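Here's a structure for you.
Note that one protein chain is taken out, while the other chains of the complex remain in position.
Letters A, B, C and D mark the chains in the order given here, with residues in each chain numbered from 1 onward.
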Amino acid sequence: MIVVEDLHKHFGGFHAVDGSSLTIDRGSITGLIGPNGAGKTTLFNVIAGVLPPTSGKVFMDGEDITGLPPHTLFHKGLLRTFQIAHEFSSMTCRENLMMVPGGQSGETLWNTWFGRKRIADEERALQAKADEVLEFLTIEHLAEQKAGQVSGGQKKLLELGRTMMVDAKIVFLDEVGAGVNRTLLNTIGDAIIRLNQERAYTFVVIEHDMDFIGRLCDPVICMAEGRVLAEGTLDEIKANEQVIEAYLGTGLKNKEKVGA
Amino acid sequence: MSNPYQDDRGNKDASITNPKGQGTLTPSPGTRQAMDTAKAFLVGDSMTAGYGNGPDILHDCTIAVDEGEIAVIVGPNGAGKSTGMKAIFGMLDMRQGSVRLDGDDITGLSPQDRVAKGMGFVPQTSNIFTSMTVEENLEMGAFIRTDDFSDTMAQVYDLFPILKEKRLQAAGELSGGQRQQVAVGRALMTQPKVLMLDEPTAGVSPIVMDELFDRIIEVARTGIPILMVEQNARQALEIADKGYVLVQGRNAYSGTGKELLADEEVRKSFLGG
Amino acid sequence: MNDTMRTTMLFAGVALLIAYVGFAQSWNSALLIIAMGLISSVMALGVNLQWGFAGLFNVGIMGFVALGGLAAVLIGMPPTEGAFSAGGWGVLSALILGAGTIFAAIFAVKKMTSGWLRTMTVIAILVAGFFIFRAILDPAVERIEVINPAQTGYLGGLGWPVLLAWPVGGLFAAGAAWIIGKTALGLRSDYLAIATLGIAEIIIAVLKNEDWLTRGVKNVIGVPRPVPYEIDLQNDPAFVERAANLGFTPVEASTLWVKVLYILLFGAVLLILLWMAQRALHSPWGRMLRAIRDNEVAAEAMGKDVTARHLQVFVLGSAICGIAGAMMTTMDSQLTPGTYQPLRFTFLVWVMVIVGGSGNNLGSVLGGFLIWFLWVQVEPMGLWLMNLITSGMAEGSALKDHLIDSAAHMRLLTMGLVLLLVLRFSPRGLIPEK
Amino acid sequence: MDFLNAIVAFANFVFIPGVAYGSQLALGALGVTLVYGILRFSNFAHGDTMAMGAMSAVLLTWLFQSWGISFGPLPTALLTLPFAIGFTILLLLGTDRAVYKFYRTKKAKPVILVIVSLGITFIYNGLTRFIIGADDQNFLDGERFIIRARDFKEMTGLREGLAFKTTQGITIVTAVIVVILLFWFLNKTRSGKSMRAYSDNEDLALLSGINPERVVMITWMIVAGLATIAGVLYGLDKSFKPFTYFQLLLPIFASAIVGGLGNPIGAIAGGFVIAFSEVTITYAWKKVLVYLMPDNLEPSGLVQLLSTDYKFAVSFVILLIVLLVKPTGLFKGQAV
Partner (left out) sequence: DGHAKEIKLGVLYGFTGPIESLTGPMAAGAELAMKEVSDSGMLLDGATVTSSRGDSGCIDNGMAVASAERLIAEGVKGIVGADCSGVTGAVLQNVAIPNGMVMISPSATSPGLTTMEDNGLFFRTSPSDAREGEVMAEVLQERGIESIALTYTNNDYGKGLADAIQSSFEAVGGEVTIVAAHEDGKADYSAEMGALASAGGDLLVVAGYLDQGGAGIIKAALDSGAWDTFGLPGGMIGDNLPKTIGPDLNGSYGQIAGSEGKGIETLIEMAGDDFDASSPYTPEAYDAAALIMMAMQKAGSMEPGDYKDHILDVANAPGTEIYPGELGKALELIKNGEDVDYVGASAVELIGPGEAAGTYRLIEVKDGENATIGFK
């Protein structure tokens, strides 16, 4: 589905992504893990067209999509969420979702003047859909709230909700879980699995929560210092010495002192 | 809606402009859970608060932490955890309730006065100076200190080695997890008497999270009370002396970390099973 | 309901102010305020489209307004006898060549790989093109400008009905905006602002100095009107009689009638534009723009072509300013490039938008009327203020004289005070965005 | 010899005026850039703040002159600077209290502050004209030249003269000193860093114990100093006229933008970019070429790329080109 070939992204002299090559299979839920600063988000940004690569290529279904702007990729079915929530703060949560689908006839000026009927019909359908998503995310009570004024976790939920508004082929989730309540995260995990199974979405998931990764992802790719460190099932990865040293660690040293 | 004049973009929380956390000083009657807050080091007592002219977000909510203790607040998204932290820090309009620090009523103090009183806080979002270098961020953490803080800085660098590497880089150019480390580092630089952390581990890798928790425990053991909000609730509660579960702005459960972890109901509804 | 009430009250308030001018000064003044208020509202609407909808900080309004004015001249004025045959072709070919040079340079940039060779080629193309351009243009211009320089000395216009100039003015502005947008819309906030400001200055510099086009600072006077001339009306017995029946003197009746006609024309334009803007704002299109304004990166990731939308809005908003500019030049019936000053044509319009309430079309209209009213009425207010202040002072005292003499300077001061007061009590504008 | 003449002609008509004008713009741009960098809005009132500051210096100069106080070869106005700055500080702090503070606490959008500052401009402008009138005021005294063109010719025997005015010298020196001080202040001192922190993230600054009102106050005080110095130096070099100070705003903003808003070094660079693009592109090279070329190749025309009518346009074209290559200015400015 997505093939990344020897991708480099340099910031000045710093090599944030330093020759990563990876393949994401259609229909998989691929986990992307790695220490802070490994270059995961940067990799996403390059694939999604937010940043131009220094060198290297990205293919989607065999088509070279390197450097295409994000909005074009969106229409090709590539969606992504942001690690640091990018809500439309002065719009209500419902509007945040309703704006997502592409090709709305009301997005053409001409129709706004002379195609009111059609727009009204579309809007009704959209609103129903948006409300459904809000409900799923347990934030239906926030439909009319400005997105700038909801809690940090709720913003992350909106991030995710946006990807649920359209039929995507591949969705890149950048730490949707950070800051989201774990019970809800489980529900989200279920939804991801459902979307994957029922609608054949492909997912790439960055997460630092190993339980979450473990429940959803196969395969898992671990990055470090801009390169792919290891690839495989989570158990394989967990057993990898390098991964343990760079990323997983060995647990709390001071734990025994707790409650002492 | 909160503030009609406000620029909704970016991190401009209007509520913060409230120069003094006004509010009546009469503590309201007890919460559902009997809590011994009288002699706690830091206590937000029966707080009722909201943003601007908006509705109450917190309802008669009490949070307290004692010397050398780690208190963890958990709860669903939008429960009011961050709001509670901000209320304790005087960043929004307290409509009822009081905040006491080491026996003093500080309900009327401005946030910067609370900093001077020795409170340190890491907000959940926008918690670094993006245009300043990592080192300058840490220096800003030590802004109110007049002594030599190079030791503390060395400690922070020790804790988060990556920051030392990046110390001359603008903090806005860091990865999500690195930013989080800067944010916590900044708060540690204050050498506060009490430390408040809003989701310090969101987005940090397991290994750093462990380090962070280790460090938090260490800090706590030096006698500094720590109040934190966590979604990595199970790990957090494991090290917590005290846990609060907030639901819709109210204290729903509280107890020791172990107790909460053991509670089936709590586990299922709030800790993800 | 409450909001509608407030809006209605505010409009009623402005109407009252204007009516007051009608009673206390003259209806001619009042109607003139309405006419200019309509034009101002149209401009404010254009700016609101750009800023309020899409967050584009355009401070080059003056340039687009001036281009509209240029259209009025080029459409409305009669052609200058012999000017075109003297130098028209020369000018045209020079312009085509100039455009060709730029395209060649762009082509070179696109097709060649970057490196010093490309840089040199581009520079060579531009420099050579520039000199050939000047070599063709200068003599042609000279030939045009020697034709009766005191009266014409320029190409003249097409001599078509001047009403046509309004849409054409919009097109001119839109064309310029398209070019600017293609190059400069990548800039953010104040950088875009100063870039547009600069471009406006460049447009004005061209209008001021290219005499063959607009007579430059010598001004084009007597642009034909779409409405009858007062004098003709006064000499028309039927009109005079009708006026007399209504109890007006011919002079009064003719001056008022002409203004009423202008108001009807301008009002029609404003209403159409307002309707279009309102519909666009309250539609998925408007929602998309707000999303872009809030967060471009996210909007882009959600499949919205931010660049294209920005360009669209920039062009539309500028076109509206161009239309307003053409309307204004039509009413002034002259183009005086020297009068285009950023303070009057850019910042005043911004004040209208902000005071009215950015992001709200009705707010812009209200702001247009209110601020224009103040702009012209604040002077008598200043004088009145000064007289009030000095009323207690001894006749002929130096301070009193100084104060009265300074009354005209008080216009800006009073304007500033009013502005601050309005924004103090309504910091998001009189009719804020919801 | 001819070569020397060419160089002197160039220096006299392009280089020295360019440097002096560039320094004037730079000093103005520093004020603009500082307000933008810390209080985060484009302060339109800066030109008229300069006028206010300069006006107080003019009035004080007259007072000093009437007392018979002078500053030897240097302009008396320099002696009045501290007092004039004091006055401007009071003015700005008063304005902040009365006007800006309200919008700051309301967290108004920057554009509202821009429009508000436009209102302040009107008021300052009216006040200046009201107090001192709309006319030119010449308040320069002391030695006008460091080198006069005539003296230079006699001294060197060249055909071209080189003039260097005292005011130009003072302006350049001051600009250098001020920018070094400012840079040091912002980047190395605690107050300076706290100002940058405040501008970056106001809420977090509070949480670090930074007192926002103090930051704002210091900012306005520095701005007052910069504005007064810039205004007085400009007035000494040209002459004091209220209207020109408003007009000066445009090139000043252009300078601040080219350099990158919020960046003091950028302001300096921007000032020179704008000044030199005005002076050089429209320069008629005839005089220089006449010296350089052999007689038979002497240019017949003026060898002028564009007429001076377009000097302003040219500087904006350069500005555009710079921005197209570097969208936030030469030195990576901020953007709200």
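Please note the rule applied: contacts are C-beta pairs under 8 Å (C-beta built on N, C-alpha and C of every residue); 3 or more make two chains touch, one makes a residue touch a chain.
Every value quoted in this text rests on a predicted model; they were computed, and no experiment measured them.
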Displayed partners of the chain not shown (whole complex): C, D
Candidate in contact with the missing chain, chosen from D:Phe83, D:Phe102, D:Phe183 or D:Phe243: D:Phe243
Contact with the hidden chain (one of C:Ala86, C:Leu273, C:Leu412 or C:Leu430): C:Leu412
Residue ranges of chain D at the interface with the undisplayed chain: 9, 12-14, 17-18, 20-21, 24-25, 129, 133-136, 138, 148-150, 152, 161, 163, 165, 234, 238-239, 241, 243-244, 247-248, 251, 275, 278-279, 282-288, 302, 304, 307-309, 311-312
Hidden partner chain, residues of chain C it touches: 25-26, 28-29, 32-33, 36, 149-151, 208-209, 216-219, 221-222, 229-231, 251, 254-255, 258, 328, 331-334, 336, 338-339, 341, 344, 375-376, 379-380, 383, 405, 408-409, 411-412
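Basically, only the chains that are shown with their structure count from here on.
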Chains touching both chain B and chain C: A, D
Contact-richer chain pair [A-C vs C-D]: C-D
Most distant chain from chain C, judged by the mean position of its C-alpha atoms: B
Distance from the mean Cα position of chain C to that of chain A, given in whole angstrom: 46
Whole-Å gap between the CA centroids of chain C and chain D: 30
Chain centre separation (chain A, chain B; CA means) in Å: 27
Residues of chain D whose C-beta touches two or more other chains: 103, 106, 108, 110
Residues of chain C engaged with two or more neighbouring chains: 294-295, 427-428
Chain B contact footprint on chain D (complex, rising order): 103, 105-110, 190, 193-194, 196-197, 199-211, 334
Chain A - residues contacting chain B, complex: 11, 33-42, 83-85, 89-90, 138-139, 142, 146, 148-154, 156-157, 175, 178-186, 208-211, 246-255, 257-259
Chain D partner contacts - residues on chain B that touch it in the complex: 3, 5-7, 11-14, 16-17, 89, 91, 110-112, 115-116, 121, 123, 126-132, 136, 139-141, 143-144, 186, 190
